[in-house]
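Only a single protein chain was left out; the remaining protein chains are all shown in position.
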Amino acid sequence: MEPPQREPGAAAAGDAEAGPAAKLDVLTLLRLREQMKQQLMECSATVHASEESYPDHIIEEKLIKTTTEDLEREMEEVKVSFQNKTLVLQRIQLMDALRNKVKQNDDDSRLILETMKHIIMLSTAILESQQQAREMEEKLNDIKKKRLLLKQAGGNKLLQIHTTMKKQKKELASMEVGEMLEKIRNNLQKEKEMTTLIQNIFQNIIIGSRVNWAEDPSLKAIVLQLEKNVSFL
Amino acid sequence: MQRRQSSKNSKQPLQVRHSNQTDLSAWRKGGRTDPEKSLQNRQSRNSQVNESKQDSLEQAVSYFEKVQDRVSLKKNEVLQKHLATVESIALQKGLPPEAFDVLLNVALSGKLADAVNTRLLKSLIPASVIPETSVVSSVSWLCVSKCSGSIQLLFVRWLITVFDFIDHKEQLHALYGFFFSFLQDEKMCPYVCHLLYLLTRKESVKPFRIRRLLDLQAKMGMQPHLQALLSLYKLFCPELVSITLPGKMKTYFKNSEGPWKAAINTIRRRNQENSPVSQPLFLGTAQHQSRKRKWNTQLVIPASSANTNSLAGDKEKNHVDLYSTSESFPVEQLQTFSQLLQNIHHLEFPSQMGSVLTNPLLLHYMNCIKDESIYLRLYYWMGQTLQEECSWCVVDSNQYEEEFKDFLETIYKTECFLQEGFSSCEEFLYKSLPLWDGFCCRSQILRLVTWIPLSSFSEMKSHLYDPLAQLFFTSSLYFKCSVLESLKELLQNWLNWHVIQLDSESDSQGYSLNTTLSGLVNVVAELIHFVGWISTVALRLESNATFLLYFILDFYETVCDIYLRYNLPLLIMPPAGVFYPALLSMDSVSLNQLCYIMYRYRTNLVAAKENELIKKKILQFQFSSQTYQEYNQYIIAMVGCLWTSSAFQKDIHPQGVRLDDEVLKKTRVQEFKTSFNIVYHPAMMGYALLFLQQAWPDDNTFNFSLIKGRKWNWYLQYLYAQGLKGLKLFIESSINRVSRASQSKEGNVQV
Amino acid sequence: MDETVAEYIRRTVLKIPRDEIKSMLQTWGFLSETQLQTLNFHQTKDNISQDVVQLCEDNSADIKQAAVLDIIYNHIYPNKRIWSVYQMNKTGEETDFFDLTDFKKKFKRRLQSALKNVTINFREYEDNAIWIRIAWGTPYKKPNQYKTSYVVYHSQTPYVFISASVLRSTLPLLCQALVVASNYHDIREMELRSHCLNSLKDIAFKRYSQTFQTYYPRPLQERNVAPENVDLRIIQENRSEKERIQRVNREVFGDGPQPKLEFAQYKLETMFKSNPKMDVLDIKEPFRCLVKFSSPHLLESLKSLAPAGLADAPLSPLLTCIPQKARNYFKIRERKGFFPGSFVSP
């Protein structure tokens, strides 16, 4: 692998770190090592893949699909297990090194101690706020539940209102009403239908007559009444 | 060639005849404008318009007013000049309310040639508002139908586009019959339907009109605009309209915006630019003037014409005429909550459904209404507006992203108020998420996601999870965390909604037909599995970032309590890809949260076990033995790590941390066994160091192995004192203390 | 002063953009400086035109002077009219001396003999172009000043640029008069029409320009590639292809700005050929269709097609030959030879 080429031309701000001036500290070296391992793995995977001998007889499509799915799931599980195990090993070594470093009692270890204290202080603060957040969320959830209850209660109430109104109307209608009151109500109803009909006919007449009713204020006033539903005017 | 007579009088300037009808200042006195509005008009008119432009408009208007008929455009220069002035002023600042009456009458009276009429109609762009009287008189000219068919069509299209600008709608409603009569004209039918759709009220639905629509439909076939009108009639009077209508009609009406919409937008933008204080629209409320005329006036109920005192009159009359059909209470006059309560039984929603979103009174009403038609009309309008204004789907509305954000914010607040998601919003998300770049209006969109309603037949998988996952994997750490947070809120909203539905089991509406319990449980489970999958991948992509871990565990904090707190028979353990990085995390907060979660899982599982034994089986839906087994594996691993330092042999989870000794020896660490107990755990190292400093102040060799026996318990108490409550709960619940002295506590709860 | 003249002057002034009215009136020279001072050029154009008419009435202007103002206006804004190019040719080789007055006299006599009422104005400009404005009348009617024809004739060249009047019938008479006045043999329309007079001149003269210095200087040295801040991390893979396209483009279209044409029209009468033999179309009937390319600046847009990657270079000769052939109307007929499309003069 040839060394990273010199960065020709002005390195945009984004690339400062990859420039020649980047001091190759341990972290970048570690990262590069990881990169190369990953690239090596991929290259070797393709090499193996190309060596695979393909089965001569044709396998029907569905079988391939199901096997690929199983293999994918299996690979996923193996990957997770691999990652958990590497994590364990890395953390064991890391902590062991950290503990030894702290034991040496030089200014580095003091620095580690300082940062550790700071981390602890921050963690306790986080824990506290997390606890408060949990309580707050609890309250919020209760409020939400109450809101939903109220919503339903409101809905039911409105239904009740409508039903009672309808019942009231029916009662009124079916109330033991004198013959005369009934007759009055019927012909009132008939009158209403007549008027709506007349209104409509009148509208059509005006339209048919092609007269410019807006110019004559009285006609206009009438026209504007023709849509009003008849009730106790 | 004898000279045209007109060029002679071009010499002396046209004097403006001050007859009452055209005198523009006289106009304002006539109308029923209350002082506040006219002051506002005069003020806006003087400030904006300089003298010369204004009077040439007046000249033009008065010229049109008295022009004789049959004047041909080509020969008559004066007519051309005036027409040009009208057009230029209309395009620059829009026409003042007074000009409409004259221009409409001229255009529709058929006096002039069609070319002039079309140009006149096309320049009818309102600066602020259109007086209703001018519209009424133009409708009457329409009835006279002296002008050609195309002019009538153009007039109707104009009326639809500027419908929201007409100051009052009372008289327009009164002319419903007249508009209805224009239905039989083949070409005008679609636009007249649209106009009627805007004008229809409960009382305008009449049997003979329904019959008329049905014959039209029979004659012209299933036209979408007829369909829309019929479906609206059906909503108002279901008993009258018997035929069945197809469910959701995608686009009801043809787009009739024409040239006016663009001009109105430019004027609106210009008004906004040069007057920072957004000029409140004539409609009374000084609500923030947003760009899109469509949904800003929609968000404001048009000021009603009837003044409030007439309302008092209605009150006494009201309770007497029980016989009268429930004539609906005009919602525009709704001012106080008590009014709402009194008239709640016959309240009718305004024609512009958008205004509901910002009117708290109507929201209260909507909160308890169960009437499908209200929601249908709101969804239709909201879906339409969201579709048009989406700033990353429609490039040219991108510069109005701010307004679109406000609009989404309004919708979100309404959903929070109603504690319920809008299905039109859900559809909009499904349509626009695949095209979303994860950047535009991010916080609003993610908040809207939290209110996607829970229904067992939703195709969340293909519509929400896929686009979200594609964005999730290729986006920054912060986007990942915000997505996890909104999915957590979505889960909580679902669970809250479910809990209430469950309680109201009694009333039948609890579980409406399409949401069965098992259906809901599957949908919730699908969401939890989805989050588990994307969290595992995210941890791998972001190499176990603590910040990300916090949000993932936060999500599982809700999941672990589903059974106890939300009464949903469902318990899903976090996948191994989430559990182990959390268990081995370098950060004490994550470890503590994991312990808390495992403790909650334990209580839920125990409670489910007991219920299972006592109650009958029905609750037992998702509780497969697999969940218990997974829980036990995790507990063994956890106790093995934290307490008995035996995880590397005992962990039976396939993806666990079981490692044989040679591998562990390769790490060249002597006692690797104890490297994850509470003393040596990476997350606990800080606490151990501080404890050592306190316990052995003089000895600064930090010998960790000193912490054993009694010191171990002191250390434990020290940890509890540091606020690690989760750890405390976990240890006290999962590790039964056989004896205080012996260190190797073996204990896990075989559940 | 006659009413029509007043109205005509008023209308001409109205056409002029407000901030140029003063300079045009000065070039017109009909109103004295003092009179010009009295004019307030900041009021609306209506009022300015009224005042100008007022002043002209004091000087009792006649139609001739009004016409001069119109010529000045059209000279500054030629693009308002559509011009077409005519070429005159003579039989013999005699290169006689061109005399302007003789030309004017003959031209006027020719027209006036045919039509009694006609207003003719001549105006010479520095690039020895002669602008002629003709308002056509009939023996019984006064000339209509609103439907004028314009002729721009460069005496050294056989080219005449005519913007015909709406009255179509006047064109043959006009051409005849030109031929006689400039003692050429006959005149032919060159199928080249555009709004931009200067571009028409570029095209016409360039063709003719073998003997003349080309109208616009062609930069000779190699165009240096603009040193835009080429960031080495962006690599154009098809750089060589891009350079080839640039080179081809330069060869075909040249470096300088292209003459401005608005459209090119192709009448096709060719057989329909398609590689999968479509037997249904095998009838021997030629396929008649009209193809029209239009754009605010046609040649410039054609030139930018290839670099923008929308077409592959070089463009078909049918498009690139427009300036050389000096025509934007083509008729393409089936060629007997193997050449697919060929073009034959009308």
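Note that the chains are named A, B and C in the order they appear, and that numbering of residues resets to 1 at the start of each chain.
The rule we apply is simple: a residue touches a chain if its C-beta (ideal position, glycine included) is under 8 Å from a C-beta of that chain, and two chains touch if they have at least 3 such contacts.
One rule holds in what follows: contacts and distances are computed from a predicted model.
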{"item": "Identity of the absent chain, which is to be given by its UniProt protein name, from \"S1 motif domain-containing protein\", \"Centromere protein M\", \"Translation initiation factor eIF2B subunit alpha\" or \"Ribosomal RNA-processing protein 41\"", "value": "\"Centromere protein M\""}
{"item": "Left-out chain, listing which of the shown chains it touches", "value": "A, B, C"}
{"item": "Listed residues B:Y400, B:F428 or B:Y465, member touching the removed chain", "value": "B:Y465"}
{"item": "Which of B:P330, B:G383, B:G438 or B:G532 contacts the chain that the document leaves out", "value": "B:G438"}
{"item": "Interface with the unshown chain - residue positions in chain C", "value": "231, 233-238, 240-241, 308-310"}
{"item": "Chain A residues that touch the omitted chain in the full complex", "value": "1-5, 7, 12-15, 17-18, 28, 31-32, 34-39, 41-43, 45-46, 49, 72, 75, 79, 83"}
{"item": "Footprint left on chain B by the chain that the document does not show", "value": "392-395, 398, 434-440, 461, 465-466, 469-470, 473-476, 537, 540-541, 543"}
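FYI, only the chains that are shown with their structure count from here on.
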{"item": "Most distant chain from chain C by Cα centroid", "value": "A"}
{"item": "Distance between the centres, which are taken as Cα means, of chain C and chain B, whole angstrom", "value": "59"}
{"item": "Chain centre separation in whole Å, for chain C relative to chain A (CA means)", "value": "63"}
{"item": "Multi-partner residues of chain A (at least 2 other chains)", "value": "none"}
{"item": "Chain B residues within the chain A interface of the complex", "value": "136-137, 139-141, 143-145, 171, 173-178, 181, 203-204, 206, 208, 317, 320-327, 344-345, 367-370, 418-420, 492-493, 496-497, 499-500, 503-504, 507, 536, 540, 544, 557, 565, 575-577, 580-581, 584, 586-589, 592-593, 648, 654-657, 659, 663-664, 667-669, 672, 675-676, 680, 682, 685-687, 689-690, 700-702, 704, 722-725"}
{"item": "Residues on chain A engaged by chain B in the complex (per definition of touch)", "value": "77, 79-81, 83-85, 87-89, 91-96, 98-99, 102-103, 105, 113, 116-117, 119-120, 123-124, 126-128, 130-131, 134, 141, 144-145, 147-149, 151-152, 154-159, 161-162, 165, 168-169, 172, 185, 188, 196, 199-200, 203-204, 206-207, 210-215, 220, 223-229, 231-232"}
